[in-house]
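Following this message is one structure expressed as structure tokens.
The other protein chains are all here in position, but one chain of the complex has been omitted.
And now, subunit A:
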Amino acid sequence: MATMRVNEISRDDLDWQINYSTERCTMCGSCVAACPFEAIEAGMEKRRKVVSDYLTPEPKVEFKAVPVIKQKVDVYKFCRGCGVCERVCPNTAIKPVRNEDSRFTIKYRSILADPYKRGGRANLSTGVRTLDKIRVGRISQMTDPSLDASRHTFDMLAPFGRILPADQIPFVLENGKLKIDSGVLPPMNWIYPVIIGDMSIGALSWRMWEAMAIATAYLNEECGLPVRMCSGEGGVPIRLLKSKFLKYTILQIASGHFGWNRIINTMPYMQELPGGVLIKIGQGAKPGDGGLLQAKKVASHIQEIRGVPKTDLLSPPNHQGLYSIEESVQKMFLTFNSAFKFKVPVAIKVAASSTSVSVYNNLLRDPYNIVGGFFLDGILGGTGAANEVSLDHTGHPIVSKLRDCYLAATHQGKQSQIPLWGAGGLGQTGNLAADAFKMIALGANGVFTGKLMLQLAGCVGNDHGKCNACNTGLCPVGITTQNPTLVKRLDIDRVAENIVNYFLSVDSELKKLLAPIGNSSLPVGRSDCLISEDKAVADRLKIQYAC
């Protein structure tokens, strides 16, 4: 009897097991060619078969070598359950099956002495999301008539930029009309209340990034929706920086300071000002850990854009050179404000956390009025790669934190002075409009969303450990990879089209929700129109409890 090596990794330890049928397989090789993880390979198996060639049984034993598709059992080359092999197989001869009894991540750690890393999804599902426990409960009736979603006009724009209190606007009265007195005022733009969240051109493939940029431009120029896209940390192609589409882009600078040299150097050649600047202090998906772009994804164009060699690139969790909020305000805001001559709104993004309200309060009280937005990112966001322990076990849900910030501002009579934007798992269950509406009614001025864009592009991953290989640089559908072959799997035009279509549906659905509550503009802070059938949620968010 063969020796049994119980401490070796075995097929039984893996998350996914390949279910393969020799009878259906024509050995076309498509699956092996399609699997970017090299988790399957062609092999030979010896088969014993008893046959009889006569009318009366005359059994004889035959041995045959048959070609088969085999699953690899390897801590580096393991099946991610992405299902790409199944998609390409003409005969449905192969598919991954989830192994409920997997011990893979334990084996991984014990063999490699290294934390397990994967794509940006929190795979520890904690049940129904808070947003799904909230409903729009104020339905207008006779006393406050509702609107007709298809007939009325709606004014759905959100502010991006610092809003001055009315008594601080430098008005002068000329012939009975108010005029703005000259002088520098905080820049403010009215934009669509849903922003394409910050995903870097390193994390995404250039085709994915381009598709989003095309969709953004199309939404602005053809559909009349002033949607903005945030570049993410990691620089922007010079072509875009010099183009007229820059006005739809919010440039991000983050703690890695990647790509900023090129942006600064391109400034004299910019035809348009960017739509805004977003300074990332923290992010919700891997809070306190920092983004991780592994060397395999640092392709030559990424090296060029970021000005870095091919190496693992970590965006530290915060700006290590700055020691306080006040200092970051002083240094970064003044730098960027003056760089763009105080014409571009500058906002910051932080991770939702127990301390976010303190940061927000601090910014609200800033006497120089320079912070143009507070972006809060909750635990369920994220696209990039990170240690699994951070993804699953750190972070803060977005809903209550957003609400806390709004109420803190309201308490001081400073609501909306620094517009609040929230994200982290919005659109996770498919309906971004509903999530956005509820967030807005709870106090957000707008929301941003990232991972949903990946779904629209054809991401095959989910929150139950399927795929989640964004960290490997081998994304099977070409979204989060720089591998030239894989990237070609992504159809730029189709992705752009899907994003545009989705936004158009969000726009209709938002109106469908605004109409019954009788609102023709965004219901910021109108928590009176929300109810929850969960007492704890209702109490925590200070909305009506209904049962």
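The rule is short, and it goes like this: contacts are C-beta pairs under 8 Å (C-beta built on N, C-alpha and C of every residue); 3 or more make two chains touch, one makes a residue touch a chain; residues count from 1.
One rule holds for everything that comes next: contacts and distances are computed from a predicted model.
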{"item": "Per UniProt, the name of the complex member that is left out, chosen from \"Glycolate oxidase\", \"ABC transporter permease\", \"Hydrogenase maturation protease\" or \"Glutamate synthase\"", "value": "\"Glutamate synthase\""}
{"item": "Hidden-chain contact residue, picked from the options A:Thr153, A:Ser300 or A:Gln320", "value": "A:Thr153"}
{"item": "Options A:Pro59, A:Pro145 or A:Gly430, residue touching the unrepresented chain", "value": "A:Pro145"}
{"item": "From A:Lys179, A:Lys244, A:His393 or A:Arg494, residue that would touch the chain that is not displayed", "value": "A:Lys179"}
{"item": "Among A:Thr410, A:Thr485 or A:Ser505, the residue in touch with the chain that has been omitted", "value": "A:Thr410"}
{"item": "For subunit A, residues in touch with the removed chain", "value": "140, 143-145, 147, 152-153, 155, 157, 159, 163-167, 169, 171, 173, 176-180, 185, 188, 190, 410, 412-413, 415-416, 517-521, 524-528"}
